[in-house]
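The complex is shown incomplete by one protein chain, all other protein chains being positioned as in the whole.
Chain lettering (A and B) follows the sequence in which the chains are written, and residue indices restart at 1 in each chain.
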Amino acid sequence: MTTALLDFLTALALAPLLPGVIARVKALFAGRQGPPLLQAYFDLCKLLRKSGVYSTATTWIFRAGPIVACASVVAALALTPAAGRTALISFPADFVLLAYLLACGRFFTVLAALDTGSSFEGMGASREVHYAALGEPALLLGLLALARQTGTMSLPSLLGRASPLAPEAALVGAALFIVLLCENARIPFDDPNTHLELTMIHEAMVLDHGGVDLALIHYGSWLKLWLWSALLAGVLMPVALKTIVTPVPLVGVTGVLAVALGIGVVESCIARLRLLRVPHLLATALALAAVAFILGVR
Amino acid sequence: MTSAAIAVRNGQSIAVEDLPKLAIKPFQAEVVSALSGGARVAAFFGAPEADLTGRSSAKLRLIMALAQDRERSLMLLSTSVGDAYPSLTPAFPQLHRFEREILEQWGVTPEGHPWAKPVRFQTPYRAPAGHAVEPATIGVVDFFRVGGGETHEVAVGPVHAGIIEPGHFRFQCHGEHVYHLEISLGYQHRGVERGLIGAPHARSLHYAETLAGDTTIGHATAYAQAIESLAAVKAPEQAKALRAVALELERLANHVGDLGALAGDVGFLPTLSYCGRIRGDALNLTALLCGSRFGRGLVVPGGVRFPCDESRGAEIRRRLARITDDARNAVDLIWTTPSVTERFQGVGILPRDLCLAMGTVGMAARAAGLPRDVRHDFPAGDSALREIPIATADDGDVLARALVRRREIEASIKFVDNRLANLPADPHRRPLSSLRSRRLVVALAEGWRGEICHVALTDDQGRVARYKVVDPSFHNWSGLALALRDQQISDFPLCNKSFNLSYCGQDL
Partner (left out) sequence: MSIANILAARIKQGHRTLPFPPDQSVISDRYRGLPRLSPDRCVAGCRACAEACPTGAIRVGDAPAIDMGLCLFCGECAAACERQAIVFSQDYRMAACSRSDLVVDREDRRAATSSAPVKWRLFRRSLKLRQVSAGGCNACEADINVLGTLAWDLGRFGVQFVASPRHADGLLVTGPVSRNMELALRKTYDAVPEPRIVIAVGACAISGGPYMGHEEARGGVGAVLPVDLHIPGCPPHPLTILDGLLRVMGKSDPQTASPFR
């Protein structure tokens, strides 16, 4: 229990490191210095000391959105194990609850966006739910495939026993990587640094938040990235590494940072997809997960 | 074809009395015949009759400059109107913005104009009878609307995300599909044309340099050519050569920056990163010439302010060689990375027939297969500019406009390298005498976006009485709006950047 608590707290503390790592990798590819690794922490500290500006057209939903979104990710993180270890809370089929906690956060973010009545937020929200509706089945089917392969239904044992050498795990890993990029607003789906409001998906929904709300939104998104990276690391990490026991989740953290590195490389090398094609790529992820499932069922 | 219009060369001034003045019907018949024969409108504007004749009059003289690219001639003609005249826009859409501008500035109505909306929301020079001299409230316009249960409108601007000038874009969409885009500008209006009255004075060159800040050399060159022609002064050869070098360096820097920005708009970071830096390097070459990265303070009527000796020229060429390698390396990635090429292909198509109808000039026209280039068609200034090959592409999409830029980068590099190796040994500047009175001149230059047209008219005292600036963006904004039809709204930034039009050049 204490190790799980320690893992949970480590995730909460280290999540803001991920955007720094990704930015540094991208800077390396570009040939520039890049922002400091701890930039996200500095941003959070500053945001917490700023006030917010609220439009007279918004209601309590606008203020509730960031709080619920962040809280739901924190709750989902409690279900996520670091590679090879236990999670704070686990029970059979807990991954379904995980998926729906994330969906709950997304739902409130979308509601808050629609509450503003602005067309950009509306467009961002419609794109977000459209793609999420395609990505969620891939996540669930992929984890089900792993459940079938390992014979267990709770996340810690699912991820603990999955081996990347098995074809199911490799396929599920590929599918999860694609959905990770989509859910976390990364290239090729979305450009987190874009200044083009008509192309934004996730960023468009949060254009109107400022101050503490924005801090919660940013922190929530980094926690979500950590969560997804931990899931992916759990699937792709060799079983031998997962069995190493350490008081702190060293292996898990390394796995997450390796995924962040991979995200940085992908973002530096390919262009964004035209939004029309995003469903095709998500369908590919679903297909990969389906094949993994079928392989397990035969 | 015989014509009542007078033919002039680029930069050749005529006496105001020699400007043909026709009655409205023969004027329009001439214009119709010329436009149907393949000419296009370079400028069409109003000037008070009093400015031209020196006698007071309530009438407005409408002056038209027609460009015939194939024949390489500029035709000038004019007519005098009262409060209204029949609009030619329904037959020739390329006139629409010019007629709207005349309406806004002088209160003279183009009867039958289907789209008589404000161009700049500026204070009129003269109000229509019975109206106060008030500008219309910006942004308040009858936007064209598409009806239907599932359609929606998206309004962007004036302040849009990103470091860019303001403009308003109104999309009529169905989901992600755009049916119609309407662009409403005027946010950058600063009163340049009004300020240029009385030129040359202490600020007139600065107005020319800052009216479109990234096209400083283009506009300053056109201004200098106009003033020199009015003063009957010829710029020395070294000055013309240096102006040409600076013009091509400006083209190079902007095109490299644009290709990087296009890559950035699709999230392709390598080219974005490298081109951003390379553009800075190219701007530093212009700074070597005159101390300002944008070419401020280089071009003056009479020549250029700074000479370029051998060692400076050699230094620029040395740095240019390094830039060439880096630029080719960075830009080629666009064509060798399928995910990028796929984003550019077939997007934002402005086909040849629409370019002809809307009078599109410059890069956008060349990308649709229309070889319109002032350096070739209306040569003035340095004769070596004529040797630069015209870069064209065929498809009129974003990829074609990127290809045109890439070809022009190569051509400009070659030109600068050769020209600096062979600079004429003249003085770099001649003193300017006073301007002749009662003259009219049309000066064209090929700015990096396209054709820049300056028309100047002097009064009895040899001071500018009226100055008209037509930036290439004035022609091309309509092209952008049309190119967005039946496109995805998320492709708009890419299309916008592929045209990269000037907001302040349109707004003056």
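We adopt the following convention: a contact is a pair of C-beta atoms (placed from the backbone, for glycine too) under 8 Å apart; a residue touches a chain by one contact, two chains touch by 3 or more.
Quantities reported herein were computed from a predicted structural model and do not represent experimental measurements.
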In the full complex, displayed partners of the excluded chain: A, B
- line: Full-complex touch with the removed chain, picking from B:187, B:223 or B:448, is B:187
- request: Touching the absent chain in the whole complex: find that residue among B:4, B:58 or B:159.
  value: B:159
Message: For the chain left out of this view, which of B:19, B:212 or B:391 touches it?
response: B:212
Message: Touching residues of chain B against the unshown chain: what are they?
response: 121-123, 135, 138, 158-159, 161-166, 186-191, 194-195, 202-203, 206-207, 210-214, 216, 257, 270, 273-274, 276-277, 279-280, 283-284, 287-294, 296-297, 305-306, 325-326, 329-330, 333, 336-339, 502-504, 507
Query: Which positions on chain A touch the chain that was left off?
result: 23, 27, 29-36, 39, 42-43, 45-46, 49-53, 194-195, 197, 200, 203, 207-211, 214, 268-269
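Following the convention adopted for this analysis, only the chains that are shown with their structure count from here on.
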Message: Nearest whole angstrom, what separates the Cα centre of chain A from the Cα centre of chain B?
response: 47
Statement: The answer for chain B against chain A in the complex is residues 152-156, 160-163, 176, 263, 265-270, 273-274, 277, 337, 339-340, 342-343, 488-493
- prompt: How about chain A: which of its residues touch chain B in the complex?
  reply: 26, 29-32, 119-120, 123, 187-188, 191, 194-199, 267-276
